[in-house]
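Let me give you the structure first, and then I'll get to my questions.
The complex appears here minus one protein chain, its other protein chains still in place.
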Amino acid sequence: MLKVGVVGCTGYSGQELVDILLDHPGVEITCLTARFDKPEIYSDVYPRFKGRTSLVCESLNVDAVCEKTDLIFTALPHTISMDVVPRFIEKGKKVIDLSADYRLSSKEYTNAYRKEHSDVENIDKAVYGLPEMNRDKIKKAFLVANPGCYPTSVILGLLPIIKEVKQAGLNIVVDSKSGASGAGRKADISLSFSEINENFKCYKPNEHQHIPEMESILSRVVKGEIQVNFIPHLLPVTRGILSSIYIEDKGVGAEAALRKKYVDYFSGEPFIRISEQNYMPGIRDVAGTNYCDIGIKIVRGMIIIVSVIDNLLKGASGQAVQNMNIMFGLDETAGLK
Amino acid sequence: MLKVGVVGCTGYSGQELVDILLDHPGVEITCLTARFDKPEIYSDVYPRFKGRTSLVCESLNVDAVCEKTDLIFTALPHTISMDVVPRFIEKGKKVIDLSADYRLSSKEYTNAYRKEHSDVENIDKAVYGLPEMNRDKIKKAFLVANPGCYPTSVILGLLPIIKEVKQAGLNIVVDSKSGASGAGRKADISLSFSEINENFKCYKPNEHQHIPEMESILSRVVKGEIQVNFIPHLLPVTRGILSSIYIEDKGVGAEAALRKKYVDYFSGEPFIRISEQNYMPGIRDVAGTNYCDIGIKIVRGMIIIVSVIDNLLKGASGQAVQNMNIMFGLDETAGLK
Amino acid sequence: MLKVGVVGCTGYSGQELVDILLDHPGVEITCLTARFDKPEIYSDVYPRFKGRTSLVCESLNVDAVCEKTDLIFTALPHTISMDVVPRFIEKGKKVIDLSADYRLSSKEYTNAYRKEHSDVENIDKAVYGLPEMNRDKIKKAFLVANPGCYPTSVILGLLPIIKEVKQAGLNIVVDSKSGASGAGRKADISLSFSEINENFKCYKPNEHQHIPEMESILSRVVKGEIQVNFIPHLLPVTRGILSSIYIEDKGVGAEAALRKKYVDYFSGEPFIRISEQNYMPGIRDVAGTNYCDIGIKIVRGMIIIVSVIDNLLKGASGQAVQNMNIMFGLDETAGLK
Partner (left out) sequence: MLKVGVVGCTGYSGQELVDILLDHPGVEITCLTARFDKPEIYSDVYPRFKGRTSLVCESLNVDAVCEKTDLIFTALPHTISMDVVPRFIEKGKKVIDLSADYRLSSKEYTNAYRKEHSDVENIDKAVYGLPEMNRDKIKKAFLVANPGCYPTSVILGLLPIIKEVKQAGLNIVVDSKSGASGAGRKADISLSFSEINENFKCYKPNEHQHIPEMESILSRVVKGEIQVNFIPHLLPVTRGILSSIYIEDKGVGAEAALRKKYVDYFSGEPFIRISEQNYMPGIRDVAGTNYCDIGIKIVRGMIIIVSVIDNLLKGASGQAVQNMNIMFGLDETAGLK
C-alpha cells in the first residue's frame, strides 16, 4: 500500500483528493494537514466523510508528514506551494503539486510574472503532469506540476492540431465556461450564491492568469510562439468546464479527417473520448468522472472544438491521482472508476 | 415629492429599496449612505443601476441626511440600527427601520435576549410595520419597525386562526424554506455558491432568532402565550420564502369554511391573495412582487397552510415601501405595481 | 387607452407580455387567446396573475379579437403566425408579431429556407422591429416583426462597427449563451430540469435558425454579405442571453475610441447602456429589465464585445412593448420602468 499525505485538505481540490484516495485500492492516506488552530477529526469538519475515515487533520509539520508518507499531494494556494514543496523534496519525498507554482519553466515564469521564482531549482525539474503529453516523464518524476483546470481542457482540445494551426498562422479563440468550484473555497461576496445564481458573465477577458500556462505548454509542442485568446466565463453550476475553441478553417481539412486525427492522436488514452459525429459533449457527460470529452465540427468555414472536463477531477484531483498511478506503476485508472 | 434617504444601500434589502424607490411616482431618493472609504457613484458600484440614478453614495453623516430628507429608511445590520435610529428621531425625522432592533417591546426584548435594549425610549414607541395588522398605527407612526421576512410569512399565515388555535391548545409546527438572499450580502463560505447549490438543509431548528418576533406579535393578538415551533431551511434559490404550517385539525372545521375565514379576514388587503381550492402557491407565484399568497388544505385531520412571499419584497423592502405609502398618505400600492 | 389583444398568451413571451401590459399606464388588455378546449379564467391557469386581471382566455376568433382591439400582439409558434397575421391585417388592424415569420424579406426568406413564404405580401411590408435601427419606420408600420432574442443581442453588439468590420474583411465569431426560457414553454425531455440543471452545452453550432436573421439584417446595413459565425449554448438559468463577440483587431483602433464609437452610436437610446471601462456586464445587470448592456474590451489584438439582454424582455416582450409605444406615439419607455 502506497502511503500518501494530503497537505491542504480543506479546499475543494483537497477534499476531492481525499474522496478519491479513500476508495483507491492501492493507497492509504496516512496524514492530512490544514491550517487549523488545533487538530480536528476530519469527518467532524466535513460530515460527508463520516464513517469513511477517522483521520485527524493537523497543521503542517514537514518532518511528521515525511515520516508517514511515500508521496505527498500539495493542494495549497498559489505562491504558498513554492515555500512548502522544496522542504519535502529535500527530504527525498515525491510530490504532486496542485498549485500553479511549478507549471512553467523558470524562464517562462519570469517572462509571465516579471519576477524570479523562489524555487528555481525545482521548478526546472518539475514535470508538467498532463499524462497525454508527458506520460514517460511523469513515470520518472519526483515532482509533478499538476495542470490547471482551464489549461487541461484547452491544451487537450488543441494538441492534435496545434502544429498545423501554428504552421497556417491561424487565430485561436477560446471561450471557456467554468463552474463556481473552480474559484476555490473562500469567503468572498463575489462567490456567494446570490451573486452567481441566475447570473453569467465573463471575467479577465484575454487576461486570465492561466494564459501563460496554456501558451507555454503549447509553445513547447510547436517549438515557437502560440497565442491563445482566452476568455473565461463563470457558470452557475458547481462543477465542470466547457471550452469552445474557434479556429478559421483554412486548409485544416474536412470534418471526418479532423475527427480521425483526434481519434488517432488520443488512441489508447483511458480518459479521452472523442465524441461521435454530430454530437457536442456537455458538462453532464463528464461531471463526476476523470474524462475529457472532445467534440469536433466544421461548419461554414469554422472549426469548432468543444472540450469538456470536470474541473475538480480531470482538471485537478482526478488528474493528480492519474499522475500518482503513473509515477508508482499502478493501473493508470485505479481509483478513478 | 417625498424626499427619502436610504441608510445602508449596499445589502440586498438596501439595493432592492433603491430599485423600488427609483420607479416610485411619488418619491425622490435624495441620499444614499454606506460604509464606503470615499464617495462613490452608486451605479459604478452596482452597474445594474446605470442610467437610472446618478446619486453618489457617501458614508453616513446624520445632519446631512436629515437636511435632505423627509423619511429615512435604515437598512443596517441588527444591533447597528439602534445606535443610528435615535439620532434621526431626535431631529424629528420619520424612520422605517428594516433591522430587527425595534420589532419587540422593551420587555419582550429583555425576555428574548436577556439584556436591556439600548434605545428603550424608541423601541416602545415603534410600530410593528405589518399593515394587515397595524395599518392605523402605521399611519401615525414616526418609527416603523419593518417585520422580518420569516415572521411576515408565518404571522400572515396564522393571523386568521391564531385565536382559535390558542383556545384549542393546538400545537403549531412551521417548516420554513428561504432563498439565500435572506442571509444577507456578506463574505461567508457557508453562503458561497458551491455550498448552497444542489444542497438543502435545515439550520437553527426551533432556535432561530426570528422566533421571539413571531411569538411576541402573535401573543399580542391572542393576549396570551403562543409557541411557534419554527424550523427554517436554506433553499438553493435567490429569492422567496415558503412556510408550511401544520396544525392538527381538532375542531377548527371544514376546509371551505377555513378558506372563507381567510378570505374574509384579509378582505380588501391589496397584497394578500388566498389561493383557490386545491391550489398550493409556490415561490414563483410571488417572486418579484409584494404579494403574500396563502394556500389552505385540510387532509386526513391535518390543517396545512402554505404562506409564500418574496423575502426581499413583502419580506423586507416592498413592505417597507408599503409602510411608507401608508405613513405619508400615498396610494398603498404605489411603486409596488 | 389603447386596446390590445394578446394572441397566444400561454408561452413564456405571451405571459411576459400580459405581465407588462397589465401595468402599462396607457394600455388596456381587452382579449387573450390560446388554444384552450374551453374558456378559462387566465389567473386560474396562471395563479401569479390572480388579483391583477379577471380576463377570460378563449380560443382564437379573428372577428371577435378585431372588434375589441386597436393592436394585436401575436405570440405564436413559428410558421403558425403567417397563417393568422394576414387575417388581422386585412381587417385593418396593426400587428406586432413575436414569431420569426416576418423578420426577413421574401427574398431572404426563400434563400434561407429554400421555399417561398406563404404571406409574401405582408412579409415585404413588415418592419423589422429593432428601434435602435428602424425607429422611424416602426412609427409608420402596420406590421412589426419583433426581432429574435439572439439576433437582438448580436445585432446591437455589432451595429456600431459592422461597416468597418465588413470593410476590413474581418471574421466574426459569436459565442452566445441563453437561459432555458429561450427554448419556449413545452413538454420536452431535453428541456426538463434534471437535464439542464448542472449542465452546459452548445447546440446547433453555426447552424442555428437565427443565423439568417442576423446576417440578413446586418447585410442590409453594410449593403453586402456578412457572415456571422454563431454558436449558441444552453445556460442553466431561466432568463438572459449573453453574447460574447470576437473580432481580430486589425485597424479598428484603440479601446477608448471604440467605446466612444458605441456611446455616440447609441446616444439617446433609452435602453442601451455602454458599460464603463474595465467592466463587462453580466446577465444579472439586465435581468428583469428592457436594457441591452454592452461591454467593450481590446486585449492582445482581440476585440471582445459582450452584449447582454433579458431574452424575454429586450429579446421578446419588452421590445414588443417598446415597439408598440413607438407605433402609437406613447412614451417609448412606458410600462418598461
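Residue numbering begins at 1 within each chain, and the chains themselves are lettered A, B and C in the order written.
The rule is simple: contacts are C-beta pairs under 8 Å (C-beta built on N, C-alpha and C of every residue); 3 or more make two chains touch, one makes a residue touch a chain.
In this text the structure is predicted, and so the values were computed from the model without any measurement.
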Identified contact with the non-displayed chain, of B:Gly148, B:Pro281, B:Gly318 or B:Gly335: B:Pro281
Residue in contact with the excluded chain [from B:Gly240, B:Gly318 or B:Gly335]: B:Gly240
Listed residues A:Glu198, A:Glu213 or A:Asp249, member touching the removed chain: A:Glu198
Hidden-chain contact residue, picked from the options B:Lys38, B:Lys115 or B:Lys201: B:Lys201
Missing-partner contacts on subunit B, residue numbers: 171, 173, 175, 177, 195, 198-203, 205-207, 227, 229, 231, 233, 235-240, 242, 244, 246, 248, 280-284, 287, 297, 299-302, 304, 306
Touch list for subunit A against the chain that is not drawn: 23, 44, 47-48, 50-51, 198, 273, 275-276, 279, 281, 284-286, 288-289, 291, 293, 337
Positions on subunit C contacted by the hidden chain, ascending: 12, 179-181, 185-189, 191-198, 236-238
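Here is the rule we go by: only the chains that are shown with their structure count from here on.
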Residue-number overlap at the subunit A/subunit C interface, same or different (half cut): same
Rigid-body rotation angle, subunit C and subunit B, from Cα fit (steps of 5°): 180
Closest chain to the centre of mass proxy, which here is the mean CA position: C
Rounded Å distance between subunit A and subunit B, as computed from the means of their C-alpha atoms: 46
For subunit B paired with subunit C, centre-to-centre distance based on mean C-alpha positions, whole Å: 36
Chain centre separation (subunit A, subunit C; CA means) in Å: 40
Two or more partner chains touched - positions in subunit C: 198, 281, 284
